[in-house]
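For this view, one protein chain was removed and the others were kept in their places.
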Amino acid sequence: MSNGTQKNEYVSYLDYQGKYKGIMSWIMATDHKRICLLYMYTIMSFFFIGVLLGIMMKLEMITPGKTIMNAKMYNSVFTLHGILMIFMVVIPGLSAVFGNFFLPIHIGAKDVAFPKLNRFSWWIFVVGSIMAILSQVLKDGPPDTGWTFYAPYSTSTSSNVVMATAAAFVLGFSSILTGLNFIVTIHQMRAPGMKFFNMPLFPWSLYATAWIQLLATPVIGITLLMLIAERAFKIGFFDPALGGDPLLFQHLFWIYSHPAVYVMMLPAMGVITEIIPTFCQRQIYGYKAIAISSLAIAGVGFLVWGHHMYTSGMSDTARWFFSLLTFIVAVPSAIKVFNWITTMYKGSIDVKPPFLYALVYIFLFIIGGTTGLLLGSVATDVQVHDTAFVVAHFHYIIFGGMGFAFFAAIHYWLPKMYGRMYNFKIANIALVINFIGFNMLYFPQFIIGVQGMPRRYFDYPAQFQPAQITSSIGGFILLAGLILMITNLVKGARSGAPAPANPWNGSTLEWQIPSPPSLENFDEEPVIKSNPYDYK
Amino acid sequence: MANNTTHIIEYKTLSHILLILLSLTVLTILVAYLELGALTLTVALIIACVKSFVVMSNFMHLKYESLLLRIFVAMVYVLFALIVLITFIDYAFR
Partner (left out) sequence: MVEHTAHIEEHRDDEASKLGMWLFIFTELLLFGGLFLVYSVFRMQYPVSFHESSLELSVAIGAINTVILLVSSMTVAMALTAIQKNNTKHALIFIGITLFCAAVFLFNKYLEWGAKFHHGLYPGSELMQLLDRGHHLYFSLYFFMTGLHALHIVIGMTLLFVCYFKVKNKSINNKDYVLLENGALYWHLVDLIWIFVFPLLYLIS
């Protein structure tokens, strides 16, 4: 790519003045770095609303029966919590935020393949989010079906299911287009000299993720359209009262929603794979294994969806099949964990907040993953399906996993994105509070889940109360930790000490450019190393 | 990068392709009226697959595109086939 302009004075992307001024320079931004920030601010806002909804649920669960809300409201609260967290936080989360900022930089490009499409993706994300909010306030009342919209309740309940599912449909488009953009970017825009196996592992994870976003999301798109059609025209695809097949809805729903969890997980693993070599000042162990395992997880992940449906009425053959595939898909994930830990062995470890978050991630992910095996095996799943055990499992995986990876990513990359540093001591204190709060919140759910506490119930027998109270207290502690963490980060981003280009002595390309980067990332041609983790 | 390496398909070739497709369409209809019973669906789908292969290779230029793109297309079809197959593992064995 010829650099027709002479080398200009460095201007950070935050200060760059283009065609638009003020707020329009943000709304109309095509710079992948600005789009990252746009996504980040919107997503973090939805995250906090989701957290507050979670706190409301925890308050409700302090006593059996009604504490602060009745059953219908509780249903609406966990539905919105799920919709927000799944569709508006964890699915777009890492790809749209850190993927947008760092994918082009990691491959030595100045932007993604289709910057205007990138901007359009964010716009649709906003439109879909507004629709989701509208579903809460329109006249039929907020949906109370759970974020899973199972038929027949979703086809017959009078709440705003159509608006909510339409919102999810629109949000799905945002996801698809981001995936499309990233695939083309990785194929077409790598700097000269950077072959696929010279890329860092974060782009690899984004690549695998992008394929899932591209191919899986249309399936839920059509499913939601059919749900809307069924409600509008009384068609009877899924409603047994009309002779429909509710299990077919579940199949279609999970054909997307299972791969979707890998959309959440793969970039998270990619982030951890970046952090560990940097803070161990060591080559990542098993680069190829990690790269290929990302693709393997994406591929096999398409074939395991039935493990959400063991008790719904599938054939025994199907249950056997899905269980087998579920155990198989666990293997590549385990390979990554093994490789991370092996990288640390005899490394020169620098105990900074990103690394601590990465360690916590690994710990929580192992718990989440192994409890997933318990759920993946039919015989044991039958006992714990639809109990609090499942709730604990997926919160360990999604929140403990992807969520903490997100926090790790902010702590790792904030200095690069804003050119400022945050306070390490407070970051570490917040981490400890988060860790304690998180485990107190979710671990008891494993126990009472096995003992029979159902999920999505606002009422329960008195014997579960001590655990529920512990869990709720954990929720408040976690909330405090999150607030402390965010406050520290915001303060750092706004007024922290100026950060150097390479505060962590990292090896990948983002650390070779100024903090914050200039508009086109590389004012000089980047030097592409054949080994992205080139530590001595 | 200007795109001047795309193979140009001649009008004559394109019309031949159309003839092939039309013949296959006629075949599809004929097959439906033969009493093949359960096989009709299989045969019809096979013919449809052949037609789609012809459209994709020729009209959509896949014959002249990179191996990578062809692998992607194959991958998508395989994925879809697997999803249908696996769903039927449930329905067929109830």
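Note that the chains are named A and B in the order they appear, and that numbering of residues resets to 1 at the start of each chain.
Throughout what follows, a contact is a pair of C-beta atoms (placed from the backbone, for glycine too) under 8 Å apart; a residue touches a chain by one contact, two chains touch by 3 or more.
Please read these numbers as outputs of a predicted model, since none were measured by experiment.
Touch with the chain omitted from the figure is made, among A:M61, A:I105 or A:I176, by A:I176.
Considering the full assembly, A:M226 is the residue among A:M226, A:I284 or A:V378 that touches the omitted chain. The missing chain, though absent from the display, is touched by one residue of A:K110, A:K416 or A:R455; that residue is A:K110. By the touch rule set out above, chain A reaches the unshown chain at residues 1, 4-5, 8-9, 11, 15-19, 30, 110-111, 113-115, 117, 176, 180-181, 183-184, 187-189, 214-219, 221-223, 225-226, 229, 232-237, 242-243, 245, 248, 251-252, 255, 519-520. One chain of the complex is left out; on chain B, the residues touching it are 1-4, 6, 8-11, 14-15, 17-18, 21-22, 25, 28-29, 31-33, 35-37, 40-41, 44-45, 47-48, 51-52, 55-56, 58-61, 69, 72-73, 76-77, 79-80, 83-84, 87-88, 91-92.
Note that only the chains that are shown with their structure count from here on.
Averaging Cα coordinates per chain places chain A and chain B 36 Å apart.
For chain A in complex with chain B, the touching residues are 187, 215, 219, 247, 251, 255, 302-303, 306, 313-318, 321. Put simply, chain B touches chain A in their complex at residues 68, 76, 79, 82-83, 86-87, 89-94.
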